[in-house]
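What follows is a set of notes on a single structure, which appears directly below.
Yeah, one chain of the complex is gone here, protein chain that is, but the others are all in their spots.
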Amino acid sequence: MAGAVALRAGLAEPTGCVTELPQLHSPALPGLADLVFGGHDVIATPLSKRAEALADAGVLPGRLVTAVQPDLAALDAEVRPAPRGATQAETAALIAADLDDFRRRHELGRVVMMNVASTEAAAAPHEAHAALDLLHKALRGDAAVLPPSSLYAYAAFTAGCSYVDFTPSTGARLPALAQLAYERGVPYAGHDGKTGETLVKSVLAPMFAMRNLHVRSWSGANLLGGGDGANLAQPAPNAAKAASKQRVLAETLGYQPQGDTRIEYVADLGEFKTAWDLVTFTGFLGTPMRLDFTWHGCDSALAAPLVLDLVRLTAAAHRAGRTGPLPELAFFFKDPLGDVPHGLAAQWDALVGLVEGLA
Amino acid sequence: MAGAVALRAGLAEPTGCVTELPQLHSPALPGLADLVFGGHDVIATPLSKRAEALADAGVLPGRLVTAVQPDLAALDAEVRPAPRGATQAETAALIAADLDDFRRRHELGRVVMMNVASTEAAAAPHEAHAALDLLHKALRGDAAVLPPSSLYAYAAFTAGCSYVDFTPSTGARLPALAQLAYERGVPYAGHDGKTGETLVKSVLAPMFAMRNLHVRSWSGANLLGGGDGANLAQPAPNAAKAASKQRVLAETLGYQPQGDTRIEYVADLGEFKTAWDLVTFTGFLGTPMRLDFTWHGCDSALAAPLVLDLVRLTAAAHRAGRTGPLPELAFFFKDPLGDVPHGLAAQWDALVGLVEGLA
Amino acid sequence: MAGAVALRAGLAEPTGCVTELPQLHSPALPGLADLVFGGHDVIATPLSKRAEALADAGVLPGRLVTAVQPDLAALDAEVRPAPRGATQAETAALIAADLDDFRRRHELGRVVMMNVASTEAAAAPHEAHAALDLLHKALRGDAAVLPPSSLYAYAAFTAGCSYVDFTPSTGARLPALAQLAYERGVPYAGHDGKTGETLVKSVLAPMFAMRNLHVRSWSGANLLGGGDGANLAQPAPNAAKAASKQRVLAETLGYQPQGDTRIEYVADLGEFKTAWDLVTFTGFLGTPMRLDFTWHGCDSALAAPLVLDLVRLTAAAHRAGRTGPLPELAFFFKDPLGDVPHGLAAQWDALVGLVEGLA
Partner (left out) sequence: MAGAVALRAGLAEPTGCVTELPQLHSPALPGLADLVFGGHDVIATPLSKRAEALADAGVLPGRLVTAVQPDLAALDAEVRPAPRGATQAETAALIAADLDDFRRRHELGRVVMMNVASTEAAAAPHEAHAALDLLHKALRGDAAVLPPSSLYAYAAFTAGCSYVDFTPSTGARLPALAQLAYERGVPYAGHDGKTGETLVKSVLAPMFAMRNLHVRSWSGANLLGGGDGANLAQPAPNAAKAASKQRVLAETLGYQPQGDTRIEYVADLGEFKTAWDLVTFTGFLGTPMRLDFTWHGCDSALAAPLVLDLVRLTAAAHRAGRTGPLPELAFFFKDPLGDVPHGLAAQWDALVGLVEGLA
């Protein structure tokens, strides 16, 4: 949100915003000035305080944070605590009502719900996930049927809003919710924003494939601190995240090399993640060779512009009448919906095609 | 040559051979068994001795070298000293005559000349380079008008052979020679085989571009030993090579970042080159980030299968009636002919298109 | 053993042998030609086959292996299966008898037992570990009281042999065994040969300490294949090894930084381990900085000369009348016995002092 304010005020260039590139810039997409922000959160810290913390962490420039503080204070009014009902059905209704209200008060054409919460553990299976009528009924019971990301998707679809999941959580990836999306005529996209190490994998793995080099092993160490790191220090979210990060290799190479990617919490690294990967491969006549890389990036800084991109693209798709999953947005995700290519260049082509079709 | 022998004998998989991938495998291409090898060299060392040296250097497996020795001994008969005439015209005529003879004796459909010699310094300009009639005439004089790579291209075209340049030398990149190629109805391709560090650049640079991340600097250190390294320790070949390696950044990013790539000779590294690159970039709101990678590969082992690929592709293009430069082969080169994309994925698409068109 | 044979035959320089450095070369140490090898193993593979495997893995030069094969065949006679008695006391007696017999047949002055077996899990505590008389008695029972390394140490001391442990296993590190060593007048040393990543830590950590730079985190990824790697893929040996590798930081810095070292099995890496470490530190006024390093080494090749060194040094210490632990050998170990410095330079000084005292 700080970035959107800064961009509107001309305080920064839209570096990192993919929809600002010539090939994707289109009148079919809402402009940055057309976006109105709101949200639900479990933390009550005001946006201004969070922005200051990010400045201290070296993520945002201090001067910029100072400049956008008034706007952030105004935005705080639209960020409220996640509501809680007696049943999940009631909770969903409260969320949907809030979405309706938000849309009405700001006279919005449409609303895109974007999940940027901490990674959940994988959802426990439930028979109600299989069909929408079963789900409607089960949600009225006392037990929790859906994990939070899925409950929010349910509420979004109910309120006629699209849904994008930037996390590896379950989100709308249940048959009942897919059904609801089609029923309500809304699109959705996801999963797990691809910002750093996996972004690099998504271009390097196809490189080996295109040159018929055999990747024998691909090992990785991901070290990070901050809130994201602390969350991923827990085994279940850690496993969900690691699984998501591994897909790209098998999908682009066509086989699964030896080795694993590990995620570890090192508080001192704060908001800047360091990822180290070692790739061993063989070439002609079996000559063993290796490539290693070290990525030192700030996930928040890399994700923020992509969140703005996804909102604009999904809103445009919704407006153009698209319903159901948007596989053309695979470019943004480590674990994309649909049967899609995992090489970044192929995903880029699909994204360009989407935008051209929207115009 | 050792590799081709090994592949034919079923002693190795065609790892590293791009034309063996499903997307490029085509009956339009000559099979590996259809290739007959010959050549000119300035070194008289028998192929068997060179193969043993490569085994000692860890490039070729010892057992494989032992197995292919008889075939290599046979191939030696077709590798002869580079001829020398009183004038460059005479030298060219001797080369062309040798090509004719080679084609006739082996009853070949066509011949592809492949330059894999040491990098030359940039050619001194000469007015005869501009037009073919001027060139024919100048070559009959006493002075050297063409560098060796260009003289060989001249001879190849004269003899109706195609020409591929795996080096950054001048080769056929003179107007007079382009004219000759068209006149004789032969195709040509090049320049500077893309095997290692630049291969990685050709996928990473487009990645930054696709994500609208601003690359501020891209610095590199290339360390290598062996004959290639010793040659590149000399300033003029070093400059020619470095210039070739830098094109990909400006072409894919659309701007030239700060920083340089340096090539240095370190004898102990032998045939295995280590390249280290540091990329600094900024994202949204100017957050500074970095990526560095270390490539440890054997250029000979990476180049050999691409040489086989290029021979097969160029022969097929010649057979299909193509004349002049083959920009669709940019996939193989750091400094490709023609006005072509420099991102590897786009080059791959062009190559696939070429093969489909040949079938 | 292959190395010792090669050195005696003048086929190789004693690179990696610390006792061949001027500061440590001493007539007080037995010469390489004075060493006679024997051993117990659980694998029956002949030494010649193992040497060939190491040549294939790129650890030993092929030509050297060919040259030493006759000697290795002769050495095989002295490598026998680990004996097994009805009780641990019987097993120990069989081992001790074998040691006696070995000493007598070869007319040796003394015998050094060197543990180079796979890392065991940490020993389950047992009350008999606390005192020698309890231990003698418990060993005569049916249950296993000592892990293999400790049973071998017990047998060694019983037979009047010194004991060196190159692994992180328990070995002689039990009060009862310390008692036995003193009783029998023999010295012992250990634990866990320091060959690669920890060697580098043992000079880098003191560097940060000497400059009063504050190390905030030190994280590491150790990737290896081969038999050692496969063994360390099991949780218990993995934990024992990781604990040993972490001591050096706390001991040299005086505090424990954030971060962990992980060991992972990647079969393709074979005998060559790759270790990557990331160190984040702050300097004056809190400026955050970082150092990372990548170590690519062959543990067997690094360990072998140190094994020869330790045999020579321990034999000399035994001859000079030393009994009990030899803390001056800390230079060789990640988890050294005694209250010793962990910085490599200080350990070097202690080792030089030991050799000077022996002369």
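As written, the chains take the letters A, B and C, and residue 1 is the first residue of each chain.
As a working rule, a residue touches a chain if its C-beta (ideal position, glycine included) is under 8 Å from a C-beta of that chain, and two chains touch if they have at least 3 such contacts.
Just so we're clear, the structure is a prediction, and the values are computed from it rather than from any experiment.
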Sole residue of C:126, C:214 or C:319 that reaches the chain not shown, by the stated touch rule: C:214
Full-complex contact with the absent chain, from C:154, C:295 or C:333: C:295
Residue among C:130, C:203, C:236 or C:250 touching the omitted chain: C:203
Chain A residues touching the omitted chain (full complex): 58, 62, 294
On chain C, residues whose C-beta touches the chain left out of the figure: 2-3, 6, 12, 14-18, 20-21, 58-61, 64, 199-200, 202-204, 206-207, 210-214, 272, 282-287, 289-298, 301-302, 304-305, 331, 343-346, 348
Where the missing chain touches chain B, by residue: 216-217, 219, 221, 223, 258-260, 262, 264, 266-269, 274, 276, 278, 280, 292, 294
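One rule holds in what follows: only the chains that are shown with their structure count from here on.
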Top-ranked pair of chains - ranking by C-beta pairs in contact: A-B
Rotational angle, Cα trace of chain A fitted to chain C, multiple of 5°: 180
Intercentroid distance (Cα basis), chain B paired with chain A, Å: 43
Between chain B and chain C, centroid-to-centroid distance (C-alpha), Å: 50
Multi-partner residues of chain A (each touching 2 or more other chains): 292, 294
